[in-house]
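Just one protein chain is left out here, and the rest sit where they should.
Per-chain numbering from 1; labels A, B and C assigned in written order.
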Amino acid sequence: MNQSNQTQHRWGMAIDSDRCTGCQACVAACHAENNLPLSDAESAARGRAVHWIRVDRYYEGEFPDIRVKYMPVLCQHCDEAPCEPVCPVYATYKNPEGLNVQVYNRCVGTRYCANNCPYSVRFFNWFDPVWPSPLDLQHNPDVSIRMAGVMEKCTFCIQRINRAEREAKEEKRPLADGEVQPACVQSCPAEAMVFGDLNDPESKVSRLAESGRSTRLLEELGTQPKVFYLQRAT
Amino acid sequence: MDRRDFFKIVSTASAGVATSACGKKSDALIPLLVPDHEIVPGEEQWHPSVCSECGGGCGVIARVMEGQRTIERSGEKFRERIACVKKIEGNPLDPVSGGRLCARGHAALQSLYNPDRVREPMRRTAPRGKAGFTPEPWDSAVAAVAEKLARARSSDPAKILFLTRPQASTRTLTIQRFLESLGAPPALSCSVAGLAVERKAADLVFGWRGLPRYDLGQARYALGVGADFLGGWASPVYYARQFGQFRQGRPGIRGKLIQAESRMSLTAGSADEWLPLRPGSEPHLLIAIARLLLDEKLARNAQQLPAGVAESILAANLADLIRISGIEERRLRRVARELGESESPIVIAGASIVHTNSLQSLVAAHYLNLLLGNVGRSGGVLAPQQAAAIDPVNANVLEALKRAQILLLDSENPVYSLPSASGVMEVLGGLEMIVSFGVFVDDSVAYADTILPDHHTLEFGTAVVPPVAPGIAINVATPLVQPLYNTRPIGQTLGDIARKMNVPFEPIGARDLIEPQLAPGETWDDVARQGGLWRDGEATEPASKPLGEKLEWSDPVFAGAPEQFPLQFQPYPSLQFGDGRGANLPWMQELPDPASSSMWGLPVEIDPQTAARLNVNTGDWVRVESAQGSLEALAYVHPAALPGVASMGIGEGHAHYGRFASGRGANPLSILAPVWENSTNTLAFGATRVRITRLGRRPGELIQFSPRDREQGPWGYR
Amino acid sequence: MLFDWRKRRLIRFSSKGVWLIVLCAIGAMADQPIAFPHNSHVKLGLDCLDCHIGADTRAAAGLPSVRKCMLCHAKLAKEKPEVQKVIAYANKGIEIPWVRVYDFPSEAHVKFRHAPHYQAGISCSTCHGDLTKETVAEHTVTHTMGSCLTCHRQKHASEDCAACHF
Partner (left out) sequence: MAIASKVMPYDEVRRDLWRPLSGASSRYIVVLVLLSAVALWGLVAWGYQLYRGIGVAGIRRPVFWGFYLVNFVFWIGISHAGTLISAILRLTDAGWRKPVTRAAEAITVFALMIGGMFPIIHLGRAWLFFWLFPYPNSRLLWPNFRSPLLWDVTAISTYLTGSIIYLFLPLIPDVAQLSTHAAGWRRLLYRTLSLGWTGSDREWHALERAMKLMAGIILAVAVSVHTVVAWDFSMSVAPMWHSSIFGPYFVVGAIFSGIAALLVVMSIIRKTMHLEKYLTPHHFNNLAKLLLLMSLLWLYFTVAENLTAWYGNEPKEMSVFGARVRGNFAPYFWIMVFCNFAVPFVLLGIRRLRSILTATIASVTVLIGMWLERFLIIIPTLSFGRLPAAWGHYAPTWVEISISVATFAVMGVLYLVFSKLFPIVSVWEFEPHSEAEE
């Protein structure tokens, strides 16, 4: 919107299943970055634990010829996101940079978006979050603390994107490929995750998205996800 | 923050230039403590530090920003702006972490801001083990400790035992120096992740002091045996980075990993093929492979093998070995052939689960690597280059405890880490004095008489020597934020005690460790600013000559009669909690377990056949009984568990460990038989047999984030 | 907004209208520890940025620390009772506990940054009122999302929700 003089980004991610070890560093990094509400045993048992990114694990085959598949699943920031049209108040929408944004202050909590998300990556704030003091000192001031009654989900660390874009603008230079890294991508020890601009054909993520191993999750639904999964080579 | 950014900051800083493209970040350069009044809301600063959650010693950078807390000063309540650590990331300059970090490393923040930290010195008021404490001023607490310590020293300094974490750092060096000045024996560790066996094997075979480094990133074909190197063994971030490089980091080359392990660990799950190995048969598998290599003339470096070793291998009964390992001969032959034919093969052996014969498996693995000709070569096994790596070992801890009169505890938890049947609780109950320097009250600190709480690592400077690092690496932490509580760094406390005892003692600071190593032109400030001192490794060919002359193997010993206790029980260090010390971090509690997806608890993993025989379903309560004790836990029917082997993650079952861990779940170590690894006398925690009985449904359910573990199949959930 | 007046106590149930009222109330009631006269400082030729140093480059405009106050007041106007309060704080080494006048409620989830607004040439008085006429800062300008958006539209600034709310 009115940013025609700037290059428009289209953020996307590639996850290399061949590199992913399932170590869940991304999960913890996301918790640290995004002020995710803390669960306790009771709320976790009631299905209220929040992990914006999770590592799905599926066992394949039977013992002894069994293997396990680890698959980090986060908001796919679909181009044709099923969650967007169903929100009655526009609390979730596609922003100019292709992010699927959840506007907490606009959300009234119909939870329709969550039902319509085939990836089940949307989470709801059933209660106001609590952190036993002084755990709250850790809160990232760049990220909202969500109150009861609103949806939340992976933002592709929009606060990091905004910060990087701002700094680039202040320094009057274009954003370099790899300069913006969501917390999960930043943390990944095996460097299985790559984040970048899909509008830039030279970016690492664009090249990976074009590679032969690239697939997308539930692609058949036509959601046009912007997270690309590179299949395991064997 | 990526590597380039951090470099920029660091380099501009060391050049003394604060005005450049990122001059705005110039305030991020001060490597010293951030004065609270200089914290600007909304502005971030990044400071280097070291992760102390596991022994890996990753260099990290911490994001410091403004925070507010309410404090009471002379009865009045103030809201105070303080500098807070908001996030920890890997230090991009550190060759170990390379800017990356594991889940536990991220959660270190929650130990800094844990609501259950010890906030001031305390004195025991309740019976030992009951964790009742009352605050005590520093002076009198220190004086009391010094007095008793002085008395013990004058009678027999050998009766002073210090337990500290298995990590080479200024902290452990300070402790060692303190003990030396008292004339006491060196500090020990009792962590199950102490890697004592790995160190011993490297010493025995190659005379290496420290952990060998496996250059996975340059290898083409890797056989992992018993080492869950992606799930926490040795240096998880380093090996995960290596793994990424191994798999997809080189154009046109994709490494293939075969993992032989007695459970489907994270590494086995990520491997191209998992060889389900019978517990404790690692030596058998390794020797069988060595034999196959020799037989098929694939051992490219057979001449270097000591004659005694070669003889032992050739004398082995291959069929027996294969039978004991429980792996199909066809598969084993194929793996041996692939290994032998690969351009750059490597065998990574470890003892994630220690058995009585673990040392033999590591020794065998070293000889196997020698046979493959990769010792000291790129893509092979490399010698540790850390001169300063003296870390406390986990050896003979129980004997030492029994001998001791005075126990000094630094974040080590013998009550948790040793089986109840070893009598550790009685031993601790009978000690003359127990002093804890840790920041939490755990199962063992509950026995302490005095707690002299340390700062958190992020609040005080330290230097850590990572056990696995390319070249020489010392990661340095300077204090990042003001201490939250009335705590004192352990060096200072020990200094105070020594002064009271009139013993000459000076704590070792990070600077003391770094300065002798500095090259001309380098300054301590540079090192502190970038978070460490790193030197590239040199070729280490000379050090790779084997010293050992023999290779022997024995069948693993399991305690308990097989008729009564039909299942082999293997507790394993969990991804979330490591050796158990991560259990008080809520992020780790709610991290879904990689095997069972359980949160806020760890189930006992049972294979489908056994489960069917016992009529156990996922989510049922079961009783796990050994000859030494029993525990009750929830069951998870693990599709990839070995028949007849029950596994359970270590981490839960703390009697005392703060609100997030206390009284949650069961400690699998507690029911073990006190069986020790043959050479190091470290606890062989995979060497107990159990029986499992079904208790059925009861209050308290298995909390799983993803109950479903199959992508297709029968309908419905449990 | 009027329909909500009864709910003032129930801040957690509030909609936008309610928090505005609550805020106005807080602003109007703000009992500052020191009756700081903005007008007289401005008259002396001080610029807003002299004390609120972050307004042009940072997210937060910031409040000066008591040390900064003492740069002048160590010598100037020491006898005035309000200044003596400043000196008392300085001597105790405690920051002056100023009460915040303008704020966005946490429910609004606004990530406001002063810098871009300053750089876009928005004068301080647009949002904070004419401080040449005020003594103790008061909440004189009401901010709603409507007023933010009106300005953003006029100035062709981003109207993307995620520009401010995230």
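Keep in mind that, in the parts below, contacts are C-beta pairs under 8 Å (C-beta built on N, C-alpha and C of every residue); 3 or more make two chains touch, one makes a residue touch a chain.
These figures come from a predicted structure and were not determined experimentally.
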{"item": "Displayed chains contacted by the hidden chain, counting the whole assembly", "value": "A, B, C"}
{"item": "Contact partner of the left-out chain, one of A:W11, A:F63 or A:F124", "value": "A:F124"}
{"item": "Missing-chain contacts mapped onto chain C", "value": "7, 13-15, 144-147, 149-150"}
{"item": "Missing-partner contacts on chain B, residue numbers", "value": "706-708, 710-712, 714-717"}
{"item": "Touch residues of chain A, complete complex, unshown partner", "value": "43, 46-48, 54, 56-58, 71, 73, 82, 85-90, 106-112, 114-116, 118-120, 122-128, 148-151, 217-218, 221, 223"}
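Quick note on the criterion: only the chains that are shown with their structure count from here on.
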{"item": "Chain contact graph, described as a line, ring, star, complete graph or other shape", "value": "complete"}
{"item": "Relative to chain B, chain with the most remote C-alpha centre", "value": "C"}
{"item": "Averaged-CA centre spacing for the pair chain B and chain A, given as whole angstrom", "value": "30"}
{"item": "For chain B paired with chain C, centre-to-centre distance based on mean C-alpha positions, whole Å", "value": "50"}
{"item": "Overlap residues in chain B, where contacts from two or more other chains coincide", "value": "24, 41-42"}
{"item": "Touch list for chain A against partner chain C, complex", "value": "1-3, 93, 95-96, 99, 101, 103-106, 128, 142-148, 155, 158-159, 162, 166"}
{"item": "Chain B residues within the chain C interface of the complex", "value": "24, 37, 40-43, 78-79, 81"}
{"item": "Residue ranges of chain C in contact with chain B within the complex", "value": "54, 57-60, 62, 65, 67, 94-95, 97, 113"}
